[in-house]
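Note that one protein chain of the assembly has been removed; the remaining protein chains are unaltered in position.
All chains are identified by letter, namely A, B and C, in their written order; residue positions are counted from 1 within each chain.
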Amino acid sequence: MAEINRLTKDSGFKVVGTRPPRPDGIDKVTGKAKFGADMFAPGMLVGKILRSPHPHAKIRSIDASRAEALHGVKAVVTAADFAEKVPRSHQATLHNIMAHGKALYEGHAVAAVAAIDNATAKKALSLIEVDYEPLPFVIDVEDAIAEDAPLVHEGMITRGMDPKPEKPSNIESACEFGHGDLDAGFAAADIVLEREFRTEASHQGYIEPHACLANYSDDGNSELWCCTQGHFLVRDTTAPLLGIPVSKLRVTASEIGGGFGGKTVIYLEPVALALSRKSGRPVKMVMTRDEVFRATGPTSSSYMNVKIGITKDGRITAADALLFYQSGCYGGFIAQLGAMSAFACYGLDAVRSRGREVVTNRPMQASYRAPGAPIINFAVESLLDELAREINMDPIEFRLKNAAREGDRSSYGPVYDQIGMVRTLETARDHPHYSSPVPAGQGRGVAAGFWFNFGGLTAISLNVNSDGTVTVSVGRPDIGGSRAAMCQMAAEELGIPYENVRCIIADTSSLGFNDTTDGSRTTFANGLAIIEAARAAIKNMCGRAAKMWGIPEDAVAWEDGCAKPSGPNAGDFDPMPISEIARKAPNTGGPIAGHYEVNADGAGVSFGVHIADVSVDAETGRTTVHRYTVVQDAGKAVHPSYVEGQYQGGAVQGIGWALNEGYFYGKDGKMENPGFLDYRMPVASDLPMIEAAIIEIPNKGHPYGVRGVGETSIVPPLATIGNAIRSATGVRMTEVPMSPPALLAQLDGFKQAAE
Amino acid sequence: MRYLAPDTMEAAVAMLAEADGTSRILAGGTDVLVQMTSGLVVPDLVVDIKHIAGTNEITEEDGGYRIGAAVPSAAMNEHAGLKALWPGVVEAADLIGSTQIQGRATIAGNLCNASPAADSVPALFAANATARVVGAGGTRDVPVTDIPTGVGRTSLAPTDIIQSIYLPARPSGSGDAYQRFIPRTEMDIAVVGVGVSLTLDAGGTCTAARVALGAVAETAFLLEGAEEILVGSSLDDATLERLAGAASAACKPIDDKRGTKEFRIKVAGVLARRVTKIAAERARGN
Amino acid sequence: MSRLQVNTTINGDEIDFLCDPGETLLDVLRNHLGLTGAKEGCGSGDCGACTVNLDGRIVCSCLVLAAEAEGSKIETIEGMADGAELHPLQRKFIEHAALQCGICTPGFLIASKALLERNPDPTETEVRYWLAGNLCRCTGYDKIVRAVMDAAAEMRAS
Partner (left out) sequence: MVKVVLWGALRDATGGRGEFDMDAPTIHKVIGTLSADYPELEWQLENNVSIAVNGQVYRDAWFVELDPDAEVFILPKLQGG
């Protein structure tokens, strides 16, 4: 059986590992870069969406006649303007972009208008009459699983439960992972702790609201411009929703102002295209921040129970977790990923994790950076911290004692190949932060985290230009500077300067299908495809040099951007640089290109360990983070600055989630904090510098050893902060956010208990 | 909507008097614009008072300072004399929103917006500031404490415009301070805000005191009894504890997305104690 | 609804425009004048992505009526470089990888420039508080703060 081993180079890099300026840098610092809302078209209309004011309501009727009659209104669409039947994989999107008969959450789209300007469009929305029959609703996960909870979907029977339940419920699906004998494991334990944990939903919080510009054309040239993490996904979802062939729609990805998983879901594009189809004019749609909060994302809220047993010398004997994840109005896969990742850091003989996707009257759930993992990680790593305290063991030593190693069966099933958990822990232990004394008045916390990392469908094209420079076309939007890494890998393989490579994000009509920029896949999967494409181009160029020299093709090698004779029969020729081969290409076989198509495997899992020092104001419950360190395996850091950036950014999102972010719902089922004022993401003055320690354990799935780095960094912070608060105050927080009111209540309770 | 930018107060008042429908007075606009873009308020008329002489100025008057209604909080922070005399008012104004907001936001607007959580209002209450109001009946001076009457409501008539806020002169040995509690370090609305103004004699005994609380009731309010607790004391720990207790007891807060009732009650006391200490330190230095 | 004529100086050029009385300065910059460097992230003054310099002070252009800009001098990101020569802050943002997605970058740059004009030698804390009104969700602020400090050092030295 073929083991994946593509590793061809793990030292001697010339371009990979350096920190060149990003190719889109000047556009981005001068305001020239065009994001989703920055595109205009002649005759463009403004599209706006009417959204349900009720968290759950039957839509008896929609009367848009007054809106349609308003001067300046060019089109109104409702659910009736979209395809009736779509493939199973698009069903939820079809119902989410426009409510079909029932509004499932406050903010659910009910109708949309296109008008000559924003003011007219807004006025038109107010003229659409919707007859709602409000229904009982459910917002919180524990309410949703209660016996008598109102049902979000009547008659829904849980999938994946054995035996199959007979009674409908809000539990959409169930899953279970694990191995070994739990009862025996707990029986063998000296100490068993069991705790409940809860987390509130957090939003991805990208600064750029969703935006698109659609231009429908009956002649087969429909165009969409949008900010998305995956324009191929937009095309392949939008086309069937409108009942048009995929080839009739070309989607161009704008620059994207943040995504973090939130722009892997499609909201506006089919609506804008339907409005354009109906009005015959280009239609631009841009969400307000209020719409972003009420109708997109977020990730799950949760209620979890975790039980872990250990021996006195610190060996975990059994671990069990039950996860109820609030999965928005349609359910999904986040609890599954949570259950799979729950204990993935550890090598365990007896382990079980069970996930439940629970539907509620909240927006359709979206992925958020390592979806599902930070939530259960908070529970597991908090409980492990408690257990280490029980036996007075250093938390890193405790984790090292139980760390997953090569050959261990992972808690989600497969047996681990070579993995970096031990080295990540050792690096954290030896980091100057961890060996420094904890400053007076502060507490230190650590936690480990895991993420899978993905590869996936990738198609890229590489063209050698007439002057020997190179253009690489990739099919995944660049959300964090990935174009620089693409150019670096192409330059490395071709042996040419970084500046001689340009990387563009090609539209959907220019390349084969590419999976979305998510799952930490872009640098890994695009990278391996670029290297393979470069190799194809190199082989082609060596062949041409061989012909010109009149020697066998296998007597030509590629070195430093030149074809060179090599071997005993090669003869004596000066190296032929890529520029010369390119210039002569018209007479040696025509244009020179390489391309590569793959469903990339071998992304390689990654581990991270975070360290935080915090202090807590005992009278107000406010937590201040004084020092924070991220240790994580990058495989090979192609552009270390942007790898550090991923570590720092993920950590800060996690710190925000831990301390102050969270959805706040009123008794009426409506969100009360749909803005940046009261959805409190960290601001610059909330934070210290974030130290980023890159470990490089080569991933055998990539020619240069690269592994994904985008997501793991958001996994450990919730528990890291919770554990640091525990060190600083003696209080164990079991709910996120650990906001000042929540923490102060616990501190006061703790003080009273002590007195 | 109409936008008008008169160059006298009288003209502005006349515009408001003649207007039908909803009118808004625009100075920094940091509240009005948010209301307009969110659709909360759809005004028929906006009267921009920034072109009226004096509204952009800070002037010394009888040992105190008169702050024009359109003076942004950033300009207050840059005014050395004002900052030396009323540091608490200036630091409160300096907490309204971001640097960008401070380039626009005014204390007169903060007062008129009548949010219970407005940062500058407890500091103005503690400072015993007065507002000069121009209305249909002419010009009058009104204690700022008389202006907010409820959440989003004031005692001002629809044609009344605040022209300036006056911060009085004060004896030596005086100091003021303002602090608020927010979950982050910036950009939040006060969960609790406390303004304190004190005068101490040469021996360090408190001779005058005003303490005002924000975000813990329908409007900011002066803490009744604060004077009795503080005046005559040396602001020792026991006195400050009594003050904290009185502050907590006076709160009538709500539970909301920004904090719980219990939290606000407790933190009001904590801040009353902390802010009084800061004000006292400043008073000792003056 | 009659439109208003407004005369301004934008990035050194005299520019007059017509606007509806209810339009914001941000609307006009982006939709009428083609200056899309200022971004709308929230429309409520909470994210700073629309930051421009108005008569020497930074403001959220989403909270300024376009009509208020009569007679004003406005600086936007499009005017920050001197021709083809980037401002030191712009260079340092690229050098330090102080942007990932780049949507917040114009706002951060305009705000940072105003800071360094007032305070050429800010502490890390001063930088962080001055920029607290500019949200960045990608970087965790670390590299942004470093870029501003480094640009300040370079500007002091020259």
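Here is the rule we use: a contact is a pair of C-beta atoms (placed from the backbone, for glycine too) under 8 Å apart; a residue touches a chain by one contact, two chains touch by 3 or more.
This is a predicted model, so every value here is computed, not measured.
Of the chains on view, those touched by the hidden chain across the whole complex are A. Across A:Thr78, A:Thr93 or A:Thr264, the single residue that touches the chain missing here is A:Thr264.
Screening A:His71, A:Arg88 or A:Lys667 for touch with the missing chain picks out A:Arg88. Among the residues A:Ala370, A:Leu383 or A:Val464, only A:Ala370 touches the chain that is left out of the figure. Taking the complete complex into account, A:Cys175 is the one of A:Val16, A:Val86, A:Ala112 or A:Cys175 that touches the chain left out. Annotation: of A:Phe35, A:Phe454 or A:Tyr704, A:Phe454 touches the absent chain (contact as defined above).
Contacts to the hidden chain, counted on chain A, fall at residues 1-4, 88-89, 159-160, 162-164, 173-177, 204, 260-262, 264, 299, 333, 336-337, 340, 355, 366-371, 410, 412-417, 451-457, 518-521, 598-602, 710-711.
One rule holds for everything that comes next: only the chains that are shown with their structure count from here on.
Listing every chain that touches chain A and chain C alike gives B. More C-beta pairs touch across one of A-B and B-C than the other; that pair is B-C. Between chain B and chain C, the centres computed from C-alpha atoms are 29 Å apart. The centroid of the Cα atoms in chain A and the matching centroid in chain B are 44 Å apart.
Within chain A, contacts with two or more other chains are made by residues 676-677, 682-683, 685. Residue positions of chain B touching 2 or more other chains: 38, 185-187. Contact residues on chain A toward chain C in their complex (touch as defined above): 19, 21-22, 24-26, 28-35, 37-38, 40, 119, 204-209, 255-260, 286, 288-289, 479-481, 639, 641-642, 644-645, 648-649, 651-653, 675-677, 681-685, 687, 689-690. Against chain A, the residues of chain C that register as touching in their complex are 20, 22, 30-31, 35-44, 46-47, 49, 76-78, 80-81, 86, 90, 93-97, 99-106, 109, 124-125, 127-129, 131-146. Here chain A touches chain B in the complex through residues 122, 290, 619-622, 659-660, 664, 672-673, 676-678, 680, 682-683, 685-686, 739-741, 744-745, 748, going by the rule given at the top.
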